[in-house]
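What you see is the complex with one protein chain gone and the rest in place.
Letters A and B name the chains as they come in the text, with residue numbers starting at 1 for each one.
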Amino acid sequence: MPALDALYRRHHDAGFTVIGVNKDVALADARRFLARTPVSFPLVSDGNDALARAFDVQAMPSGYLVDRAGIVRFVHRGFTDASAAELAARVTTLLREPRR
Amino acid sequence: MRPRAAGWVALVAALVAAGCAHVPAYQRGYLARPAMAVEDSPSERAFDKTFSAKEAASGGTSVGGGGCGCN
Partner (left out) sequence: MKAALALPILALPTRAGAAETGEVGFSTLGYKERGLIKVTEPLLWLRAKLGEDWEVAASGAVDVVTGASPELITNRDRASNGEARFAQTVTGASINDRRTTADAKVTRHFGDFALSVTRAVSNEEDYRSRAFGVEARLDLDQRNTTLTAGFGRSADRVRSSVDATLDAPRDTKEYLLGVTQLLSPLALVQSTVSVARGRGWYNDPYKLTLSFYPDDPIPVLAPDQRPDHRNSMAWLTRYRRHFPGAGGTLQVDYRYYRDDWGIRAHALEGAWEQALGERWSIRPALRYYTQQAADFYSPLAPEMQPAVQSSDQRLASFGGLSPSLRVTLRLESGFVVEGTAGYLHNAAALHAGGSGSPAFETLRAIYGLLSVSRAF
């Protein structure tokens, strides 16, 4: 989470955004987590699983890297230190692609 | 006893198969709770010995746990 937050703050001005999707069944769990690990990127709640189904989520957590044209370019399943570094590299690469 | 045991195994298998809904990864919030765990914690394993030291039956949870001279 801190890694995602750092990535968001670093590249936000360049047009990169992070949207966190909450799958917690109880709001209290979610609020408690926010108190411990605050983030600055926007968050949504996916209570009826519409988003999870649309993205065909196979593992928790999953990350979907979407380019400027709205195409999913990369899918992250699970989150490790190695995948955080890889994500940072891919974000930088995608940001260099021209705007349409 | 063998045909009866086979009957029970078949029943459990049927119940398991019948009750199987595919649960996607994002719907496991409740299943991840500690109360839903089926693996024994080290404290619970210690309790097992409290009972097995006074009973003839034992085991069922794991293998290679070793024995004791519970007298």
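Basically, contacts are C-beta pairs under 8 Å (C-beta built on N, C-alpha and C of every residue); 3 or more make two chains touch, one makes a residue touch a chain.
Computed from a prediction, not measured in an experiment: that's the story for all the values here.
Peer 1: Mind listing the chain A residues that contact the chain we can't see here?
Peer 2: 1, 4, 19-25, 27-34, 36-39, 42-45, 51, 54, 58-61, 66, 70, 72, 78-80, 82
Peer 1: On chain B, where is the contact patch with the chain that was removed from view?
Peer 2: Residues of chain B in touch with the missing chain: 1, 8, 12, 15-16, 19-25, 27-33, 35-38, 42-43, 46-47, 50-51, 54-69, 71.
By definition in this document, only the chains that are shown with their structure count from here on.
Peer 1: Whole-Å distance, chain A centre to chain B centre, using C-alpha means?
Peer 2: Each chain's C-alpha centroid was found; their separation is 38 Å.
Peer 1: For chain A, which residues are in contact with chain B within the complex?
Peer 2: Residues of chain A touching chain B: 23-26, 46, 49, 52-53, 57-60, 62.
Peer 1: Which residues of chain B touch chain A once you look at their complex with the stated criterion?
Peer 2: For this pair, the touching residues of chain B are 24-30.
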